[in-house]
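Below is one structure, written out as structure tokens; comments come after it.
Complex shown without one protein chain; remaining protein chains in place.
Take a look at chain A:
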Amino acid sequence: MVFYVTMFFQYMSQYIKTRLQYRSDLIVEFFSDLMSQAINLVFILVVFGHTQLLGGWSRDEIIFIYGFFLVPYAVFSAFFNIWDFNERYIVRGELDRILTRPIHSLFQIILERLELEALLGAVTGLAVMFYAGTRLNLQLDWFDPILFIIFVIGGALVYGGIFVMLACVSFWADAKTSLMPMMYNISNYGRYPVNIYNTVIRFVLTWILPFAFVGVYPAAFFLEKKEWYIYSFLTPVIGIIFFALSVFLWNQGVKKYRGAGN
């Protein structure tokens, strides 16, 4: 375990060194991220120019949910940068190299593909939550920060679990898939209150592709929506279940992996 932690910090410091070499890239990337977040907010603001409530949720509540969503999403993007797992590791045979390393293969890939600058999105998210929270007069209890961290980790694990599982598909089917962008689009559903969708989609977002646990469910706790509390507290449970499942699937896949030939 200690070994894993030291490895993590080793890779992290290397990563920071390389990124700081190209500072202008970093700034540009940061601004374009900020821009797409701003556009999502503008969308919400414009929509609420025409309605008071969205499925019973007010403008500031929706903004708060979006702000919350940005935090686990930032954590996920920083650590689970496995969009191109198939091309990069399977097709090019890089996975052979990974498997010779002394740490768990999934962990090794996570370390190699860190994208820590994505964490800046969490700062934006916190700012958005703070703005909306102030307008809603939300009270901060002593346990809120702790639960917040637990929910964020839970949400990030939900995301991570789903995308690791998608990456695992490449172990069995070597065809190029566009499943990842599709999943990204589905994940956008989780940013809005699930009660605006029909029952089928709501069920899918809760139990099958539980993206609702990244945005609306955990955020509902801080918004003091009592009827959703059960789901809020399920966030870490679902996160752990899905992530454990994905690691299990990964291990199975690695066992099955035969290399891409030479």
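Quick note on the criterion: contacts are C-beta pairs under 8 Å (C-beta built on N, C-alpha and C of every residue); 3 or more make two chains touch, one makes a residue touch a chain; residues count from 1.
We take it that contacts and distances are computed from a predicted model.
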- One chain of this complex is not shown here; going by its UniProt record, which of these names is it: "DMSO/TMAO reductase YedYZ, molybdopterin-dependent catalytic subunit", "(2Fe-2S)-binding protein", "Rod shape-determining protein MreD" or "ABC-2 family transporter protein"? "ABC-2 family transporter protein"
- Of A:Y15, A:F107, A:Y131 or A:Y197, which residue touches the hidden chain? A:Y197
- With the full complex in mind, choose from A:V46, A:A173 or A:I208 the residue touching the hidden chain. A:V46
- Those residues of chain A that touch the unshown chain are 24-25, 28-29, 31-32, 35-36, 39, 42-43, 46-47, 49-51, 53-55, 176-179, 181-182, 185-186, 188-189, 192, 196-198, 201
